[in-house]
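Here's the structure we're looking at; comments come further down.
For chain A:
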Amino acid sequence: MAEHLLVIENLHKTFGATEVLRGVDLNVDSGDVVSIIGSSGSGKTTLLRCVNMLEDYHEGRVLIDGEEIGYTRHDGKRVRLPNSTIARQRALTGMAFQTFNLFPHLTALKNVTLGLVKVRGLAKDEAVGIARRWLDRVGMLDRQDHYPSQLSGGQQQRVAIARAIAMNPKLMLFDEVTSALDPELVNEVLNVIRDLARDGMTMLLVTHEMRFAYDVSTTVIFMHEGRIHEAGPPSEVFIRPRTPRLAEFIQNSSFRA
Partner candidate 1 sequence: MGYQLNFDAVWRNFDLLLSGLGLGLALAVVSIFLGSLIGLVAAFAMVSKNRLWRGLAVGYVTAIRNTPILVLIFFTFFALPQFGVRFDKIESFVFTLTVYAGAYLTEVFRGGLMALPRGLREAGLALGMTEWRANLWVVIPVMIRNVLPALSNNFISLFKDTSLAAAIAVPELTFYARQINVNTFRVIETWMVASLMYVAACYLIAAALRRLERRLAIPR
Partner candidate 2 sequence: MELTQFLNEAWLSRGAIWDGFVMTVAISALAIVLGTVLGLFVGIALVYGWRPLRFLVRLYVDFIRGTPVFVLVLASFYILSVVGIDLTAFQAGVLAITVFCSSHVGEMLRGALAAIHRGQTEAAMTIGLTFRQTFLYVLLPQALRQILPTWVNAATEMVKASTLLSVIGVAELLLATQQIISRNFLSLEFYFLAGFIYFVIDFSIERLGRWVERKLAYS
């Protein structure tokens, strides 16, 4: 059996008394585009954040290319890995956030080169070359010397995506990347992601853009109350939902086939 790129097994996560994830299993293969949909509070963002250990979890495993992320087993007990190891593992994935989180004190170019130089240890020239290539790819090369405050939300998000992708991650995580954008800026960001998907980038995305999820995904996952309630190719999930819960969710969404 060929190994999956990402394996999530029986993931459990609680915040205080609330159990946000109640046993999630998911396999993602290289080249897959997996969209996670569901109402707020269903645990979709938390699931994404467990994959790169922005959240600790309490039970289960996450493996990328067979390597367990965040924890190791010691005499049958789970032990959290040292922060330096987790930092290295985080570079296996890239993430784009709802709020962009560009570094405001750095230009667009320096936002991208920071990780290349400090984490991947590239020489400055090489880092600049890679950064410029990716900024060009997201249509932001002409703004490379602008600071985030001088860019629109859509432009900031495109730089943030370039910053993540330039690190050459095996898997990209997109956390509601268009939710904070003005409607007229949504498409420029979605087009960048669509373009990356066409190139075979493996990605896991949490989104409210149903039409977009329908168009780009290989698999769509519907989360409800901390579990994967239904999963399948978009044509099934959106057009022929099997459960009433999903049917209702699709009905209430903006999705029209």
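What we mean here is this: contacts are C-beta pairs under 8 Å (C-beta built on N, C-alpha and C of every residue); 3 or more make two chains touch, one makes a residue touch a chain; residues count from 1.
Per the selection procedure, all candidates are chains of the complex that A comes from, given by their letters.
The structure presented is a predicted model; accordingly, all values stated were derived computationally and were not measured.
Within this complex, chain A touches only one of the listed candidates (1 or 2), namely 2. The touching residues of chain A, when paired with candidate 2 in their complex, are 52, 54, 83-84, 87-88, 90-91, 93-95, 97, 99, 101-105, 114-115, 118-119, 147-150, 160, 163-164, 167, 173.
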